[in-house]
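Worksheet: the structure to be examined is printed underneath.
Shown here: the complex without one of its protein chains, the others still in place.
Note that the chains are named A, B, C, D and E in the order they appear, and that numbering of residues resets to 1 at the start of each chain.
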Amino acid sequence: MQTHEAKRVEITIEAVMETRLTNALVKAGVTGFTVLPVLGGSGRSGQWSREGQVSRARGMVCVVCIIRPERLDALLDAAFAVVERHIGVVSVTDCEVLRAERF
Amino acid sequence: MQTHEAKRVEITIEAVMETRLTNALVKAGVTGFTVLPVLGGSGRSGQWSREGQVSRARGMVCVVCIIRPERLDALLDAAFAVVERHIGVVSVTDCEVLRAERF
Amino acid sequence: MQTHEAKRVEITIEAVMETRLTNALVKAGVTGFTVLPVLGGSGRSGQWSREGQVSRARGMVCVVCIIRPERLDALLDAAFAVVERHIGVVSVTDCEVLRAERF
Amino acid sequence: MDGILALAASNLLSPIILFFALGLLAAFARSDLSIPEAIAKGMSIYLLFAIGFKGGASVADHGIDATLILSLVAGLILSFAIPMIAFGLLRVMTRLDVTDAAAVAAHYGSISIVTFVAATSVIGSAGLSSEGYMVAVAAVMEAPAILSALWLIARYGKSAGMEEGLMREILLNGSIVLLVGSFLIGWITGAEGMAMVAPFIVAPFQGVLCLFLLDMGLVAGRGLREARSVLTPGVFLFGVIMPPIGAVLGLGAGLLLGLSTGGVVLFMTLCASASYIAVPAAMRVALPEANPSVYLTLSLGVTFPFNLTVGIPLYLAVASLVTGA
Amino acid sequence: MDGILALAASNLLSPIILFFALGLLAAFARSDLSIPEAIAKGMSIYLLFAIGFKGGASVADHGIDATLILSLVAGLILSFAIPMIAFGLLRVMTRLDVTDAAAVAAHYGSISIVTFVAATSVIGSAGLSSEGYMVAVAAVMEAPAILSALWLIARYGKSAGMEEGLMREILLNGSIVLLVGSFLIGWITGAEGMAMVAPFIVAPFQGVLCLFLLDMGLVAGRGLREARSVLTPGVFLFGVIMPPIGAVLGLGAGLLLGLSTGGVVLFMTLCASASYIAVPAAMRVALPEANPSVYLTLSLGVTFPFNLTVGIPLYLAVASLVTGA
Partner (left out) sequence: MDGILALAASNLLSPIILFFALGLLAAFARSDLSIPEAIAKGMSIYLLFAIGFKGGASVADHGIDATLILSLVAGLILSFAIPMIAFGLLRVMTRLDVTDAAAVAAHYGSISIVTFVAATSVIGSAGLSSEGYMVAVAAVMEAPAILSALWLIARYGKSAGMEEGLMREILLNGSIVLLVGSFLIGWITGAEGMAMVAPFIVAPFQGVLCLFLLDMGLVAGRGLREARSVLTPGVFLFGVIMPPIGAVLGLGAGLLLGLSTGGVVLFMTLCASASYIAVPAAMRVALPEANPSVYLTLSLGVTFPFNLTVGIPLYLAVASLVTGA
């Protein structure tokens, strides 16, 4: 089956920043993304878990964005501007996609 | 630690199609998969979020499937037949796995 | 944008083993990880789904861990010791990260 | 008549409608207020359980009416037939293509259980009662319209075909199973069963309904904001004139069947309301090419609030006039 | 005797059992009806809170019985002992290996709180009451059986060893902490506390229980469909003869302790029931090699419905006969 090269960017970011991030992505010309829930985690700012939490202060989401390789830099710049002051992680993986016309 | 080459296929598909997809995967000889929840997303068909939704009409899941490289084509064919008329995204990444006998 | 090579390790493991795994990861010097929920799946031990489940006996989580390549082996050893007797899957992908000082 | 106007006015100021409005406003104002998906689903399970059980217990209480079977048959026929009318209207009034029009039509042949509940509460306030088996009629009307839509596509568009397993999936849809199951259990266990579960399903019902409508307002408002563009004047107009058309059919059926005034109002409401749970999900499977924004926005964003505010009091007024109640 | 037969019949037609059956049927028919995980967990938290609190308040009300401590000790001993019997039976009746047999055995030494609740409601319908501290006995019987299983493995199989931290984990298991904590708070705050929370935990209780049993039916049904193959005749048979054996032990203990007839029935039910929340999770940690399909299917798919339908009325009949109530 015909596949096409693409980049898979996964941004784990605080839930309160989700809309800001996705707005920035859209502005940077990203045509699609998927938001995954996160149960908990650990990092330099300590360990946390979503259980029992009412406040949105604690809690992260993972925004997955598959794009054409040539758009990667624009996306990373946009994402970085939002993530910069915040806790969170950005990773980029090479991948292949079906239906490249969608990206 | 000894690792083995494999392919990681991630299929983001409408929740109503989940069973059809996993049935097709099993038919295609896939021995295992994992289903992740999706909170929301955006694409050509607009933006959506799972919050407050009662109907299963809106909502997607992400089916992750790790397989031996030689089985990739069979899997993609099977997946594509289900995804074809539907919104959704398929990505394939190279990975290494422990315990290759499991795949 | 400047990125750095890293490894992305995704461990799908039974929910009851989550704390044991993350404790082992921390002991092995892992500085951060993210836990994703899992809705259901299928493997040699059959098919399962989280829906309606009250017992923690059924149910898995996915622990994602991004690390510097040189730490991979220590992490895999630690993870394997926990996963060994249990059902579950470990995959490793090459990735690039922003803000390498975080890992 | 005056009494009915007063009722309509008081209906507009009922907590249920105001919470729906609160949700709409919060969504329009982009508040981050939201109900977790699991809670929304939990409330819908609660409502189906309560509605079904009460209907069944009421049948156990009042005995089976001779018209029970006839009402079910009438519901079936109307659920099959209404999509045809809706489809014709849509093709004339809007520029929706065959697929989108058929998908929308299916929603109007099916029913909205929350609209049904709101009508039950309005007729209750007006001092009327109704046949307990109207819940069974509601259940029977959930699915047939989906088949009509598929038939319309096969007839006027590219053949959609009936995917294997789809029929079972539609008939064994979670909401139908829960509604019918609770109805039967309410019927079997009767007054004794009702005594056991009443403190759970009767007294707190209206409160849960308020929260559920808050959620529906939020979802409808967000949908409207997202999908404003699909709401062309023609499409919008369809969303407010199709309900009265359905209601007229329901009125005819109700009168023919000789239902009580309350029963007639409920039948009108069932025919006037549009599905927003079962049918949208079925359409995603059966007609994935149809644009979900169109049918979800119409059903939840236009027709539901129309029925809630204007429709139900209107149907009550008409039914009261006609039956002379 | 006649009264008891009538009770057994009416028990079969109680909403609780019918909702369990509805769940089973929906699962067998592959309906997509499902309860969100969070709602299912929320209901189980509600039930533990309510059961514990009511038990504690009842102890506050009736005072501490001289037999309280003895009952707790008896519960402890039985929870340790029953797995030995179950293990022996399993090795004789089935082809399960040592690990699977020990894992199953642990479930039967422990208890099912929903079965306990169902028995409470059945003895209530029969006009009997029971000692409030039976809830505490239930809590005490949750965990010891797990140790017996580990001991059985160490004795007859490959040594499993007691993993570090496992003991604390088992004893501080969420359900035990919530049940015991609510019991103590109910005890401390007594009638006054009860007055505050009664409208939440008493009146709506049966309704929530119906929905919870619907969910249990769904989960049990899906488990049975998936794991039909593990249910060999021997395994199935074990699932229906082990409960009466446990019940006989409970009967003996209850009589020795001099419990009320209602208390005896509850003790029998505790011994007859099998865990499906705490022990399965502990087994995944302690005995990962044991096949979860076996113990979950047996406990939830065979023994739970057996107790619910046949077992509890039987235990009530026997206890009534023996105590002459």
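What we mean here is this: contacts are C-beta pairs under 8 Å (C-beta built on N, C-alpha and C of every residue); 3 or more make two chains touch, one makes a residue touch a chain.
Quick caveat, the model's predicted, so the values are computed rather than measured.
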item	value
Visible contact partners (per top-of-document touch definition) of the missing chain	A, D, E
Contact residue for the chain not shown (choose from D:Leu211, D:Leu255, D:Val310 or D:Ala325)	D:Leu211
Of E:Leu7, E:Leu78, E:Val197 or E:Leu231, the residue in touch with the unshown chain	E:Val197
Residue among D:Leu7, D:Leu22, D:Ala102 or D:Leu287 that touches the chain left out of view	D:Leu22
Interface with the unshown chain - residue positions in subunit A	14, 16-17, 20, 45-58, 85-87
Sites on subunit D contacted by the missing partner chain, in the whole complex	13-15, 18-19, 22, 25-26, 29-39, 42, 203-208, 210-211, 214
Residue numbers in subunit E that touch the chain omitted from display	36-39, 41-42, 45-46, 49, 53, 168-169, 172-174, 177-178, 181-182, 185, 188-189, 193, 196-197, 199-201, 204
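Note that only the chains that are shown with their structure count from here on.
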item	value
Touching both subunit A and subunit E (chains)	C
Co-neighbours of subunit E and subunit D - touch as defined	none
When subunit B is superposed on subunit C by its C-alpha atoms, the rotation angle in degrees, nearest 5	120
Per Cα centroids, the chain farthest from subunit C	D
Centre-to-centre distance between subunit E and subunit B (centres being mean Cα positions), rounded to whole Å	38
Centre-of-Cα separation between subunit E and subunit C, whole angstrom	34
Residues within subunit B bordering two or more other chains	36-37, 49, 56, 93-94
For subunit D, residues contacting two or more additional chains	36-37, 41
Pairs of chains in contact (touch as defined earlier), listed by label	A-B, A-C, B-C, B-D, C-E, D-E
